[in-house]
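Sharing a structure with you now.
The complex appears here minus one protein chain, its other protein chains still in place.
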Amino acid sequence: MEFFGPVLDGFNVVLDPTNLLYCLLGVVVGMLIGVLPGLGPAATIAILLPMTYGVEPVTAIIMLAGIFYGAQYGGTITSVLLRLPGEASSVVTVFDGYVMAKQGRAGAALGIAAIGSFFGATISIIGLTFLAPLVASFALDFGPPEYTALAMLGILLVATISGGTKIKAIIAAAVGLFLATIGRDGFTGAERFTFGNLSLADGIDFVPIAMGLFGVGEILYNLEERHRAANAPVKVSNVWPKRKDIKEASGAIGRGSVLGFFLGILPGGGATIASLASYAMEKKTAKDPSRFGKGAIEGVAGPESANNAAATSSFIPLLTLGIPANATMAIIFGALLIQGITPGPQLISNDPQLFWGVVNSMYIGNILLLIMSIPLIGVFVRILRVRAAILAPITALITMLGAYTIRNSMFDVLLVVLFGAIGYLMKKFGFEPGPLVLAFVLGSLLESNLRRSLLVLEGDPTGFFTRPISATLLVLFVVVAVWPIIKSAIDKRKNSSLAATVAENKVKENA
Amino acid sequence: MDEKRARHAAEASVDETQKAQAPDIEEALTPEELAAQWEAEAAEPAGPIANLLSSLVVLGLGIAGMVLSVGLGLGTPSEPAAGMWPFIISLIASVMAIAQVIVGRRGGKDGEKFSALSWYAAIGFGTLILMVVLMPVIGFEIPSLLLCFVWMRWLGGERWRSATIYSVLIVLAFYAIFIAALGTTIPRLF
């Protein structure tokens, strides 16, 4: 009974008109950028960070969260109608969804995707409701050594699981950690790496980095894009799947939701991996796998449920442990810090209104999305007619002017532009910007916990291993770190023995 | 006029896809074929030189970081000073950079090569810096107008007339939203 009190309070928070408005705004913007190629949820959330300064923390996070899971709904539309994934997590939807559209079943595909997304998200929210307080209460006993190990493991997981070279991702994370040290050192008061510049004395502000790396970087990168030929506008009729379709897809929806929920919790996991895994699982468990790629509705229902479930459950590590699971969560972490809230295990107990307000807003947001996504398809296809050449300067101006409004400082705008260039170059050279931002937001917390741990353990690093939780986490850390090396060694040996066998056979044949 | 026409004729022959008597409906490509098509359309990877260059830059920054950190004082494990943590990070970065030089010496699948279109990104960056410089002096309206026009006309291929009209409309809209509606204090001329 005591459990449900705060949950119901959370609904009170959500039904506040301002919060409802920002929720609606968030999910609409999210759906919109999910449809439009070029900008992703991370970039949009970063660009809209200045909007969070004037509102309550709950309101801000409700909007930002809405953008994130709303984008998962929007990306499906271009996948099904144009064979072009709007988001990375909608790539697999293209395989069967577009074929269904060609067969005249575009409405069924989009409809089942919306239903599946809704179910996936809702199941994930219910899971969150029960799991999050458990995890948070478990983590309340964490001391500085546990938190240090956890933060290190989180950063490593995000760096290794995200695409691109692992080494470059670790370098990006290291750069992020280093940038976090610029400014006055909390422990000794020394000024680090400021080179006498007064603006740097308090450290680099998080918002310009996020806006620059993700916002301007993405915009500059898109300027380069080779433009494809346009498609004819698609008319979608019959936007509701038949009963038969729903029946066929229900298993996939259930499986996808559960799979997505668990894959989203893992740092570095997330919506994209969940959708891929769900597609693979559906193919494996289908009675007739050859249907996939030819318009199998499970190929749409499963991944769409999974990616929404994962997007929702990726909030769990952030809200219960204070560890962002991916780059977007890192930006939301930063948004919370701006509001003066430090995410961590104490968030649920210290600020239950915030926690349950955000969680319950997800129910409302998903209902809004389910209602809106189908009728708005015509509108979105219209919006897709706007040329990139017109959208690009608009997003650039929003970013630049928005950056100024943070502190009325031109220096912030300059930082945004400079980090934009860095973000662009990072992309060109193969460095992921996500680990950098993640490491940056965690950097000062990680360092202070590490130094506190050393003080507690009296300078003895092996002390980490005498405490059970931090020992486990550190062992996991080492395993994840060396796993790629072990794996490639095993592969090489397999290949060499395989090569030897093949060579032997060839010799026998020729003999 | 004729030269332009001839140039376009030559370009058109590269772009056009001619269909015979009856156009075929697009085949349903299998996921593997689709993935292969996307990979063919995607940009080329950055290549070994880019890998070496970027890794060396990181190595340089890492060593600089280490040197500066030592300057701040390292302290001891039981009493770490301000420079201990940045030193550790710079060390990791430098070691990883060396590893990357070795691992990526034959290039890899990551990154993208710079192409002729990359100049667009450079021009975009230039206009943004210009805006940062000009905004405090003459307000945001004129630099924004210039930025919109340059991006639409040259980076986007819009016609003079539409680029001008859209630029004016966009700046007016931003004025209405940021100044009139939200009342922010962005430097402005009007």
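Here the chain labels run A and B in written order, and each chain numbers its own residues starting at 1.
Basically, a residue touches a chain if its C-beta (ideal position, glycine included) is under 8 Å from a C-beta of that chain, and two chains touch if they have at least 3 such contacts.
Keep in mind that, in the parts below, contacts and distances are computed from a predicted model.
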Identity of the absent chain, which is to be given by its UniProt protein name, from "Universal stress protein", "Extracellular solute-binding protein", "Glycosyl hydrolase" or "NADH-quinone oxidoreductase subunit A": "Universal stress protein"
Which of A:L337, A:A388 or A:L455 contacts the chain that the document leaves out: A:A388
Of A:L84, A:I297 or A:L376, the residue in touch with the unshown chain: A:L84
Touching residues on chain B - with respect to the absent chain: 1, 4-13, 15-23, 25-26, 156-159, 161-162, 165
Missing-chain contacts mapped onto chain A: 37, 78, 82, 84, 227-234, 381, 384-389
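Here, only the chains that are shown with their structure count from here on.
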Chain centre separation (chain A, chain B; CA means) in Å: 21
Complex contact set, residues of chain B against chain A: 25-26, 28, 30-31, 34, 41, 45-46, 50-51, 53-54, 58, 61-62, 65, 68, 72-73, 76-83, 85-86, 89-90, 92-93, 96-97, 99-100, 103-104, 108, 110-112, 114-115, 117-118, 120-121, 124-125, 128-129, 131-132, 135-136, 140, 144, 147-148, 151-152, 155-158, 166-167, 170, 174, 178, 184-186
Residue ranges of chain A touching chain B (in the complex, touch as defined): 83, 92, 94-95, 99, 102, 164-165, 167-168, 170-171, 174-175, 177-178, 181, 185, 187-188, 190, 192-193, 216, 219-221, 223-226, 292-295, 387-390, 392-394, 396-397, 400-401, 404-405, 408, 410, 413-414, 417, 420-421, 424, 427-431, 447, 450-451, 454-455, 458-461
